[in-house]
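One protein chain is absent from this view; the other protein chains keep their places.
Let's look at chain A:
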Amino acid sequence: MRRQLEGSLAVADTVARCRPRVVAAYPISPQTHIVEALSELVASGGLAPCEYLTVESEFGALSACIGASAAGARTYTATASQGLLFMAEALPNASGLGLPMVMTVANRALGAPINIWNDHSDALSQRDAGWLMLFASSNQEAVDLHVQAFALSERTSLPVMVCMDGFVLTHAVEEVDVPEQEQVDAFLPDFHPRQSLDPDHPVTIGAMVGPEAFTEVKYLMAHRQLRALDEVSAVAQEFESAFGRTSGGLLQPYRTDGAELVVVALGSVLGSLADVVDELRDEGLAVGALGICCYRPWPFDEVRDALRGVTDVVVVNRAVAVGSGSILGQDVRLSAPRGTAVHDVVLGLGGRPVTRDVLRRLVLDVVTGRVGSDSLTFFDLDHDRAAAELARELADTVPANGGGS
């Protein structure tokens, strides 16, 4: 049913319809509304049977989820920003032990300085944790991805992170079609865990593995993660057949046919980007956009195919890998066919708006040669402010005269 709904509440309703047996979470902006709504649903009996675990931290939340999943329960949690980092110790345990679960990350900047607004620093910092990572471009897609995520997670026996932009999506009220309970029930089979803790059939999950087998275990993890690419596509197709709308999948190309310049991005910026592509196409520029929905595993071949024949690729990075460059940009560079110029651009950090106007200027700046392809560009930077600060620091480091005798 289509309803005007806050993104968080739409996600909470959808998660509830996926019938998790255990929800363990700790509140943190901008994710809080999701688990608040779920806790109320559990308390009111609207989501039953389900155990809502009030935990003392995000570390506790994910640890509880690991235990719940190991016991064979469909499991859900949500977090953001430093909350995700507080889970960092446990993230590779969930994936390494092959424990299915779904986590929403309401993407938010990482401090310091503390900043509660949206960028992708949190999720991208955990790109190697072994979780499948899906990025939603809209609230409708966020809703749909959660249904897909449970299916995907349980089919692959891997944990899935559904990323949605904090505030921009979580707090935006717009029309969303939250799937009906019968639809979800028909789409999502009962959870049959690959392994579960059962006193009648005891197993040991997560015992120590020594050098004689550790490499093989890691190889198998890498292999399974890449093999999940096929499942991401398959689940998206099944979803489309069942629900009659396209959501998720590996990539979301927009007017890339014949495009000479393609902008690659994650998340909610894709909506504005599509509008800018339409405008510029109308003005005669051969531009397109490539949304990455499945960030991990990285769809290497699919990205390469999508960029074949493209002269200039612009990567919109809403995170920065301090000391090396960008994060998404590195992945795109590896996939870009030889000879493609990759313009690696950082923008929209800590909630700075990435509007149509900004995106339009970005593309035009690339077209007019103002954005290089050999280095990282901070777009929309207040150069005067940065230069003044650097000059001041430089002055501070000049030793005072006559300090000796």
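One rule holds in what follows: a residue touches a chain if its C-beta (ideal position, glycine included) is under 8 Å from a C-beta of that chain, and two chains touch if they have at least 3 such contacts; residues count from 1.
Rule of thumb we're sticking to: contacts and distances are computed from a predicted model.
Taken from the listed names "ABC transporter permease", "Predicted Zn-dependent peptidase", "NAD(P)-binding protein" or "Long-chain acyl-CoA synthetase", the protein name that UniProt assigns to the chain not shown is "NAD(P)-binding protein". One of A:E40, A:E216 or A:D382 touches the chain omitted from the figure, and that residue is A:E216. Which of A:A186, A:V203, A:L334 or A:L390 touches the hidden chain is settled by the complete complex: it is A:V203. Across the interface with the omitted chain, chain A contributes residues 96-98, 157, 194-196, 201-207, 209, 213-214, 216-217, 220.
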